[in-house]
Each structure stands twice: as structure tokens, then as C-alpha cells.
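With one protein chain removed, the remaining protein chains of the complex are shown where they sit.
All chains are identified by letter, namely A and B, in their written order; residue positions are counted from 1 within each chain.
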Amino acid sequence: MRNHRDIKERIIKLFFSATSVTALVILVGIFLFLFITGIQAFGQITPAEFFLGSEWNPNAYEEPKWGILSLIIGTLMITIGALIMAIPVGLASAIYIAEIADSKTKEILKPVIEMIAGIPSVVLGLIGIVFLSPLIANFFGLNHGLNAFTSSAIVGIMVLPTIISISEDVLTSLPNEFREASLALGATKWQMIRMTLFPAALSGIAAAVMLGLGRAVGETMVVLMVAGNALAMPLSFFDPVRPMTANIAIEIKEVVKGSLHYETLFAIGFVLFIMTFIVNFISDIVIEKEMRKYKW
Amino acid sequence: MKKEDAKIEFRKVNFWYGDKQILFDVDLKVSEYKITALIGPSGCGKSTLLRCINRMNDLVPDSKIKGAVLYDKEDIYEKNADVIELRKKIGMVFQKPNPFPMSIFNNVAYGPRIQNITDKDKLMYIVKKSLRKADLWEEVKDRLGLSAFSLSGGQQQRLCISRALANNPDVILLDEPCSALDPIATAKIEELLKKLKDEKTIIIVTHNMHQAKRISDYTSYLLNGKMIESSQTAEMFSNPKNDLTRDYLNGTFG
Partner (left out) sequence: MVTENKKQAIYFLFFKSAAFLSVLILLFVLLYIFEEGVGAININFLTNMWSHRDITQGGILQAIVGTLFLAAGVSIISIPVGVCTAIHLNEYAKDNQFNRIIKLAIRNLAGVPSVIYGIFGLAFFAIFLKLGGSLISASLTLGCMTLPWIITASEEALKAVPFSFREGSYALGATKWQTIKRNVLPHSFSGMLTGSILGISRAMGETAPIIMVGATFFISGLPSSPFDKFMALPYHLFILATQHSSPYARQYALSTALVLVVLIFALNFGVFLWRYKLRKKKKW
């Protein structure tokens, strides 16, 4: 009887452990497929040509070009631009929600910010095309507004909820003792936030920013629709760019499976995967450490 | 000390949560069909000691025990011990009443259902009997289907007692069961325990030494994880052998 019971419990426990392996299998699967397919491209292209070549033109008549530098720069420009816009607004909002707002206001603001995260990227891209880019074109006297600047703005909006909610979590998890000690010494609330809370929350906030960065690097639809998709090396923020994600999305439908072009797209995918993996990994570690520090 | 064979016995028990040692070489003999009280200042390890008896400490990761805890002369921590069966023979009532978010009936029927009793009449019989034993039947007999949370704090605690009784355990462990209750509810439970000891072995942790004096047959005084003194209640309170015990009982500290 007891053996029966114990065996049943064991089987059930094993079942649940097995299902949880699925996530790991998927991650490893993604890594493997990207790597195995992508690495084959380097049978015909040198890494130097791939990473440092400034021209990407797989369909060029005489000599196809496989340099992804302009793609990488496109990704970086949009990511940096998005963060420049999202970090100040995001941090300010997080401070307001965590430390200043009363609970009723909090009850409204937090779901609203969550809802921004719920707007599909394709819809934001659409608004970028029909509303924001003509506006920016007008304002800055350009031919059209499909460039790094416009897409940075929209990607910035997409990244806001991530930065806000994680930073707010970090601030809220700081023990009340910090606040009480500071205020008891006669500090104003702002002094308390600036001189006590903010330094303590700094690494957690850095982690939040990193997660936002990861999101910006990986954003596909908005940049596909609004970034302009030009292959030339961008010289200013108002130039059209083609980040790595958009490049893959555009060209994957046209390539022949198994061709060199197909393989290089997977190689680009692998680069993207590694970038977001590293960013997420580091910010995870930082967040874990932060949360643990103040849990006691 | 105790002449009868002990129902439960601790032999040189040492216990750790992670690196922190809570119990140091604890010896204890608990007699059957008696109420044994564990007293001592807060943080002295009484609850930990109690939870060793039904191995609830197993739920805490990083817990370690050395020494023997005997139940009916068998070490409950030996390798092949059946913890599930042990917990069916030893019931527990917690400090804060923790009824399940179910009806009164389903709370009490939980234990029997776990043992695969599904017959409705049998369940009703057990529920009624357990609620009666816990002096709760008259108050709830017309509302067995209502949520357990519709009861007052004292009633919830008696519900938890009757839930424990439904398994027909030999031993009942109570961890400061009255600390969240008012004096009237407390008195009701104390009366109840005095009746229950006719059929059950009862061990109660209490920070209220007057309660220990009121209801227990034997008392053990624990300080900083060490067993200081164990004897018959009347004797301990009137003539404690250890100075530390005397200090505690006199209210010199704790």
C-alpha cells in the first residue's frame, strides 16, 4: 500500500519535472538551429567580411556583399535612441509611482502602463507610418519620416513599460528603514530619494535598463515598418536604417532554403540571439542579487 | 520522573535550520493520555521541538536533525520511516487558525478524504463525531455548508481541532493555539483539551505559563534550545529544582 502510494507520488513528481524541461529544450533548440545553420555560411564567407564589411547586398549581380556592419549599426542606433528617450521618462515615472503617488493614483497608473505593453508592435508601427513619420518629416523638413529617429521614438515607447515596472519593483523592495532613517534626519522626500534610495537601487535600475535594451535590440515590426529599410550605412539619426531584426524579416521570405543567403540570415539571427542572451543573463544576475540583498 | 512508558521520547536531539542550531541535546519523555506543556521564552525552540514530532520541519529546506525521536518506541527519523502515516497518527493545531477555504464540512472531511473514504454517510458520521468532540457541533450543525471563514476566531480554531480529530490521531500537538484568541475562546479550548486527554496524548506549546499550570499534567521548560527541567506540573510550579526554572516562573525574565 505504501509502496503504491510512494511510486505514484514519484511518477507525478517526475512528470512535472519533465514538463519543465520543455523550456530548456526550446532554448537549446533555438541555439542549435541558429548555430548549425548559421555557421555554414562561414564556409564561404570570412568572419571579417561578415562582421566588418560595411555593405550588405546579397543580391548584387556580380559580387554579393555580406557585410552586416550597417545592420549592426542600425540596431545600435535605434537601441540607443530608444533608451535615450525611455530612460529619463521611465525612471521619472518609476520614482513617481514608487515613492510619490498615493495608492489610488498607483492603482490607475500601474495597469495603464501594463496596457502599453499590450499594444501590438504592428499597431504601433502603423501609427508610426501614418502619423508620427509625416509629423517628423514636416517638423524637420525631411522627405519622409521613416528613419532611425522616428523608430527610436516608437521603440522607446515600447521599452517604457519594462523600464518603469522593473525600476518601480526595485525601489519598492528597498526596506522602509532606509526611508525612515533618512527622513528622521530631516531630509526632504526628494533628498531621501536622491541620496538614499537611488544609489541603493542603482544596480537594480541598471538591470531594468538592460532588459529594456534587450527588448529594443529584438524589436522587429516597428523597425520593419518605420525605420526606412535602406541598406546604406547611416550617417545621421535622420537617415533610414535597417536593423538586423528587420533585415531577417524582410529577406527570409525571398531566400531559397539552404542557400548561402539563407545561412547568412541565420548567422545574423545567431548574433542577435547571443546579444539578447548576454544582456538578459547579466541583468538577471544583477536583479537576483539586488532582490536578495534587501529581502532580509 | 515518569514511570510509565513514554509515548514519545526525545533522546539527545540536536536540530539545525541551516547553520543555526536551535536544539541542543534535548531529552524529553511524553506520557500517554496526559497533557504535556512546553514552556519557555519566545525563540527558545519550543515550536521547533514540537514540529520535530510530526516531522513538519521536513518542509523547511536545509533543516537537519541528530539524535532520536521515538514514537511508540520507534525512531521516526530512520531512513524508511513513513512520514505520511506518522502525520495521520499525530494531529497538529497551529498558532493562527488556518482553516482551508472550503465549507466547514469539507474542512473536517479533508483528513478522511485523504484516506480515500468517499462514502457520504461515513464522512458525515466522522465529521459529526469530530465536531462534537471539539465542542463545535451545536454551533455549526445547521451551517455545515458555509465557508469556514464565516466562523469567529475561536470557532475557527476549534474547527481546526476537529479537523485534526477527524483522522482519529493518538497524539495532538498544539502550537500556542490560544495566542490569537480572546479569554473566553481560550477557556473553551482549555476545557476541551482537558476532556480530550482521556483518549489522546496532548502536547501543547505555550508562552503563557498560567495556562500550563491550569491544564497540564507535565511541564517541560526550554531555554535557548536546551531542556532545563521536566517534571509534573504541580511540582515544577511549587518547587522548581533548577534556578533557571525558578527565575522564569518568577517572571525575572522572559
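FYI, contacts are C-beta pairs under 8 Å (C-beta built on N, C-alpha and C of every residue); 3 or more make two chains touch, one makes a residue touch a chain.
Fair warning: this is a prediction, and the values are worked out from it, not measured in the lab.
The hidden chain makes contact, of the residues B:Asn54, B:Thr186, B:Ser230 or B:Thr245, with B:Asn54. When the omitted chain is restored, the residue from A:Ile72, A:Val241 or A:Leu265 that touches it is A:Leu265. Contact with the chain not shown here comes from a single listed residue; of B:Phe100, B:Trp137 or B:Phe237, that residue is B:Phe100.
From the options A:Leu197, A:Met225 or A:Val286, the residue with contact to the unseen chain in the full assembly is A:Met225.
Only one of A:Ile45, A:Ile78, A:Ile97 or A:Ile166 touches the chain withheld from this view, namely A:Ile97.
Contact between chain B and the unshown chain involves residues 54, 56, 59, 61, 84-88, 91-92, 94, 96, 98-101, 110-111, 113-115, 147, 149, 160, 163-164, 167.
Residues touching the missing chain, restricted to chain A, are 5, 8-9, 12-13, 15-17, 19-24, 26-30, 33-34, 37, 88-90, 92-93, 95-97, 100-101, 108-109, 111-113, 115-116, 118-127, 129-131, 157, 160-161, 164, 188-191, 211, 214-215, 217-221, 224-225, 245, 248-249, 252-253, 257, 265-266, 269, 272-273, 276-277, 279-281, 284 (touch as defined at the top).
One rule holds for everything that comes next: only the chains that are shown with their structure count from here on.
Rounded to a whole number, the gap between the C-alpha centres of chain A and chain B is 54 angstrom.
Against chain A, in their complex, chain B makes its touches with residues 82, 84-85. Those residues of chain A whose C-beta lies close enough to touch chain B in the complex are 2, 5.
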